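A single protein chain has been removed from this complex, and every other one stays in its place.
Labels run A, B, C and D following the written order; every chain starts at residue 1.
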Amino acid sequence: MPTITHYLALSLILFTIGLAGVLIRRNIIIVLMSLELIFNSVNISLAAFSYFLQSINGVVFVIFSITVAAAEVAIGLALLVTVYRTRRAVNVDELNEMKG
Amino acid sequence: MNLASLNINIYSLLPLLMVVGLALFVLVLDFFIPRGGKRALGYVSALGLVCILPFVPMFIETVPSYAGFVIADTYSAFFNVVFLVSSAFAIFISIDYLRRLGSESGEYYYIMLFATAGMMIMASANDLIGLYVGLELMSMSFYILVALRPGKGAEGALKYFVLGAMSSGILLYGISFAYGFSGTTNVNEMAAIVYRLPDNNTYLYLALALIGAGFAFKIAAFPFHVWSPDAYEGAPTPVTALLSVGSKAAAFAVFLRVFAVALPAFHGQWSDMLWVISAATMIFGSVVAIPQKNIIRMLAYSSIAHAGVILMGIVVNSSAGASAVLYYSLVYAFMNVGAFTVAALASRGDGGEQLTDLRGLASRRPWLAFFMALFMVSLAGIPPTAGFMAKFFVLASAVHAGYYWLAVIAVISTAIALFFYARVIFYMYMRDYEGAELPERSLFTCVTYGVVLILTAVGTLALGVYPSAILDIAVRAVGPLFTI
Amino acid sequence: MLISYLAVLIIIGFVSLLGIGALVASYVMQPRNPYREKLAPWECGMEPIGEANRGKFRIHFFIIAILFIVFDVETLFLFPWAAILNDKSLSLFVFVEMIIFVAVLALGLVYAWVKGALDWI
Amino acid sequence: MPDVTTLIEVLLIVIKVVVIAMILFSLPMPLTWLERKVAGHIQVRLGPWRVGPHGILQAVADAIKLMLKEDITPDKADKFLFRLAPLLALVPAFAVFVTIPFGESISIPFIERDVTLYIADMNVGILYILAIAGLGIYGVILGGWASNSKYSLLGALRSSAQMISYEIAISFAAIGVVMIANSLSLVDIVGAQSGSILNWNILYLPVGPVWFAIFLIASLAEINRIPFDLPEDEGTLGAGFHTEYSGMRFSLFMLAEYVAMVTVSILCVLLFFGGWNAPFDMPLPIPPIPAIFWFIGKVSAFIYFFMWLRFTLPRYRYDQLMTLGWKVLIPISLVNILVTGYMRI
Partner (left out) sequence: MEQLFFYIFSIVAIVSAILVVSVRNPVHSALYLIICFLQVAAMFVLLRSPFLAAVQVFIYVGAVMVLFLFAVMVLDLGKERLKDSMHSQSILGGALAIVLFFIAFYLVYNGDIVAPLGAYTETALMKNTEVIGAALYTKYIYPFEVVSLILLVALVGAITLVMRHKDN
């Protein structure tokens, strides 16, 4: 049987990878993916605590966390689209191309 | 689960439900209002908030409701007043601001109302899950609001989003360890349980460090402040005002609730951490504000410095410190909203709120310059304004609790900060204006801004001259926190 | 209980093997004589113009995906709700609760409808 | 070391997996033949006739042809994803069968055990099926993107937008059934419909038929069958997201589509038509028909129905398709959930 430490270690490793991705990567969409990695690692930690504490709070918390993360992704990618389009729209040549 | 044990109590949520109802009402109203008339929604929102304001102190329930998720005590009521006042101001000045930007939309108003609702959820959150969802409601609304400024808004918002979401992740990770340590997410249950647990558990250290870092992001404390100047600059100025006042006050509300109510047993562990953050934040904010050319960025760094001072009140973990935090939040709402209002009005509307725009303001718009000077004096912490009293109460509580060095650092940072606040006044009164003249304002614009400016100025002065009334309320408001 | 989830792994593994096996078998048997025109992307027999993955597609697909994500989450909450609805001591309570939840999100759908997010043209 | 009972259970699972997977793998052969025959009869012509009696070996010939056909990888394609995409389409289509029941249990004489006619009865049954079936979209998206061809990419976008739009409606219909049965497990859902035909969900008036209509329409769109096969609209899009695919990889996509059609037929039967339950008790002189035959019969009827639809209905326009999904099916579902909930509390 894996112990709580196993799960927490996995969660911590994924969290660190996600954090490093946010801090290091320049490609903004990969940064957003790294954020998802962070939230997933936290979910593992919550679910593991829930199981080993024999309570249901953590599992319900994970459901809320997943929900909130989904909403956050929608906003994050909408922001990305907005940024991308305003940068594009600044370029007149490409504006013409889009109309054609 | 027995339904009666949930303690479903509609009264404890009534102010919140009113704000949410107002937001949904404005959302529906938006469908029927043609494109040109969106400002009507602004009036509805602002007046609605003003109407809700008197209800806030009427519904105080000391018993947690909704299975312990909500506590509508005097503490949350005090913060709710701060939120409602600052968002009413922010919405009021938005009406004209958006018209000038040419980006009037109904969404702006009701997302602002949702942000307010998020803050209120945070202030009355008695459970870490409720806290998290409230925080996310507020943060998400702000991500959108920041992006609603055409042009540079979206980029500032994206930066704010990435760092904000990362900090939410860190906070959530901390919450997971707090849950793992105590076996509960409820603040009261946690407070009751942690006394019986060993205080050298490493999950506890992780929980304290990560929750502290997560909150430090939200209040833009050093070194977690990087998002704030960009977001402040990119956002529409009224949103910046609300962001710097409301979201910060909400973050302080939960900061205090979590650390003072749930984890007072470990004051020794967390106070050192917050001490360092507080001291670094005060110094950093004041020093970096000096070279800023953009008035919004300058106010952003000033806001960072103020967050450091407010944090002192949490470090001391006493009734005096906590009441000083509440008092400071209210005062800060008045003076900072006022300062941003002048900044919004004085800028030429093309987005470049440069400090140089203020040159010669005293000769062109003597009243505006007077108000700005008043707010600057208050932000700098000079008597007889409210800013002085607020700082005084925080310092007094710190000294009283024996944090002498922290108090000294606060005084030094205030002295440094004097420089850039004075520079604003210097620009307004001692320099002549060059370049294009400010556009003439309609009478109506003058009235809306005038109302906000007069109210904030009166608030700034009144709280400075007669601090005792509000301070008494603040002391009573923090009562529930320190009785358990 | 975990054994039923082992079945998921087994079927994934087996079907992947079948698929790869079919691909390998076909790879062994098939002829191969590629040339430039054959390897070019299909464009109704014309010479391909530009890069496909650089094309600009309608943002509308993205809006549909946003709507999808929100309503997907809504259905997620409906599943456990539907499963406990027969608990007579709770049912009216949870029913009213869900009406509020669904009504708020229905407002979102109305919003998308009114703002033209659902219009394809 | 796991004990013997566990080992036997695992062994049983492996056997079931192999049997089901092999059946599904070879099912498209008779189904394509049947489909072409049905098409022929509906259009008053013969259909396949030459290879074997009544063209029955036509499907075998097709399979051999596909096997021997050259697999082209366009040189501009993302090679890795291009090769992976058919498998990504295939695996989820098969993986849903883990929790699909074909009957309750039968006793096998030799090992003296009751063997269930499903691989696993999951507590989250229908949610698992929806979640896994939803993964099929990656074959479409990644295949279309990796091809690096305009038709593929646009086809993939259209196809996936269509799939996600109708996935919501499918989920709502599944929720409606769960509300009636109060369980997510498919075995329980079928169990709740036992007794007589009046207990079938399709006859749970007034909401049952509405849920069925929503489910049927949405799943037709989800599996890209006519009248919703726009992604494969030859007139405007070439062959949709698999324009660049040929040979075996193409056949894997087709295989996944056929399996999906079978899955949808099975789900229709399980969720709305009582699964393996007989519609009424047989009068005594006739021996009862085994449950599994009822099941197979019902599923076959649905498969035939889908084929019949294909050669009867015209194709929808894309904007109409989106309107139908978002402005008709989802609002009706929301109202229907309230009505069903009101009936169930």
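The working rule: contacts are C-beta pairs under 8 Å (C-beta built on N, C-alpha and C of every residue); 3 or more make two chains touch, one makes a residue touch a chain.
Predicted model only: the values in this text are computed from it and were never measured.
K.L.:
Could you tell me which displayed chains border the chain that was left out of the figure?
P.N.:
Touched by the chain not displayed, across the whole complex: A, B, C, D.
K.L.:
Among B:83, B:203 or B:301, choose the residue that contacts the chain missing from this document, as touch is defined above.
P.N.:
Missing-chain contact among the listed residues: B:203.
K.L.:
With the full complex in mind, choose from D:17, D:90 or D:141 the residue touching the hidden chain.
P.N.:
Only one listed residue reaches the unshown chain, and that is D:141.
K.L.:
Decide which residue listed in D:39, D:81 or D:254 touches the omitted chain of the complex.
P.N.:
D:81
K.L.:
With the missing chain put back, which residues of chain C would touch it? List them for me.
P.N.:
Listed in rising order, the touching residues are 1-2, 5, 53-59, 61-63, 65-70, 72-74, 76-77, 79-81, 83-84, 87, 90, 93-94, 97-98, 100-101, 104-105, 107-108, 111-112, 115-117.
K.L.:
What residues on chain D make contact with the chain left out of this view?
P.N.:
Its contact residues with the unshown chain are 2, 78, 80-81, 84, 122-124, 127-128, 130-132, 134-135, 137-138, 141-142, 145-146, 153, 156-157, 160, 164, 167, 184.
K.L.:
Please give every residue of chain B in contact with the chain that is not shown.
P.N.:
Where chain B meets the chain not shown: residues 1, 3, 6, 8, 20, 27, 66-67, 69-70, 105, 107, 110-111, 114, 117, 121, 127, 129-130, 133-134, 136-137, 140-141, 143-144, 147-148, 154, 158-159, 162, 180-184, 193, 197-198, 201-203, 205-206, 226.
Going forward, only the chains that are shown with their structure count from here on.
K.L.:
Using mean C-alpha positions as chain centres, tell me how far chain A is from chain D in Å, no decimals.
P.N.:
Distance between chain centres: 32 Å.
K.L.:
Just how far, in Å, is the C-alpha centre of chain D from the one of chain B?
P.N.:
Their C-alpha centroids are separated by 53 Å.
K.L.:
So what's the Cα centroid distance for chain C and chain D, whole Å?
P.N.:
15
K.L.:
Check each residue of chain C and list the ones that touch at least two other chains.
P.N.:
Only 72 qualify.
K.L.:
Find every residue in chain A that makes contact with two or more other chains and list them.
P.N.:
Within chain A, the residues that touch at least two other chains are 71.
K.L.:
Which of the residues in chain D come into contact with chain C in the complex?
P.N.:
Those in contact with chain C are residues 6, 9-10, 13-14, 16-18, 20-21, 25, 66-76, 83, 86-87, 90-91, 94-95, 97-99, 119-122, 126-127, 145, 147-154, 157-158, 161, 164-165, 167-168, 171-172, 175-176, 178-179, 182-184, 238, 243-244, 247-249, 251-252, 318-319, 322-323, 326-327, 330-331, 334, 337-338, 341-342, 344-345.
K.L.:
Inside the complex, what are the residues of chain B that reach chain C?
P.N.:
1, 3, 24, 27-28, 31
K.L.:
Given the complex with chain B, which residues does chain A contribute to the contact?
P.N.:
My answer: residues 4, 15, 18-19, 22, 28, 31-32, 35, 38-39, 41-42, 45-46, 49, 53, 55, 57-58, 60-61, 64-65, 68, 71-72, 75-76, 79-80, 82-83, 86.
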